[in-house]
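Only a single protein chain was left out; the remaining protein chains are all shown in position.
On to subunit A.
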């Protein structure tokens, strides 16, 4: 029995950053790999590939989840947002992206996409977090470079920027 087992490929539709993609993937394709290799959206970074580092964090229906712990075939039910989808329609960085740049919340940038998606969703739930809430918001993400102080400040700054640009009601 030297026959190589043909792996079944699944025809799936993924909704990513408002665009529908059709692709053929084996069941074992991780969403992180589908985004990076099949769709060329390399903004989603892969560090540990077992859920610990947070660099692959994307938004599924607006909530942060680990792309490395989701199978692409199982992600079809969700509206996915990657770091590429955070900027405004004209490519203008969102408040969180601006705050990270302003406060030196990134150095090598490897962890940054995961922080940006996590914090973007976090501020939607809690628009003006306390220092403790800001720390809790990013507690599931690892960064090897910054020592976190500037990242916590960036979360607070992003909250300020967002409240400033809130349209008058």
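The rule is short, and it goes like this: a residue touches a chain if its C-beta (ideal position, glycine included) is under 8 Å from a C-beta of that chain, and two chains touch if they have at least 3 such contacts; residues count from 1.
One rule holds for everything that comes next: contacts and distances are computed from a predicted model.
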Subject >> Name per UniProt, for the chain absent here [options: "Cytochrome c peroxidase", "6-hydroxypseudooxynicotine dehydrogenase complex subunit alpha", "GvpL/GvpF family gas vesicle protein" or "Diguanylate cyclase"] >> reply: "6-hydroxypseudooxynicotine dehydrogenase complex subunit alpha"
Subject >> Touch criterion as defined above, residue of A:81, A:97, A:118 or A:146 at the omitted chain >> reply: A:118
Original post:
Which subunit A residues would touch the chain omitted from the figure, given the whole complex?
Top reply: 5, 7-8, 10, 26-28, 30, 33, 49-51, 54, 57, 60, 63-66, 68-71, 73-74, 77, 118, 122, 136-137, 139-140
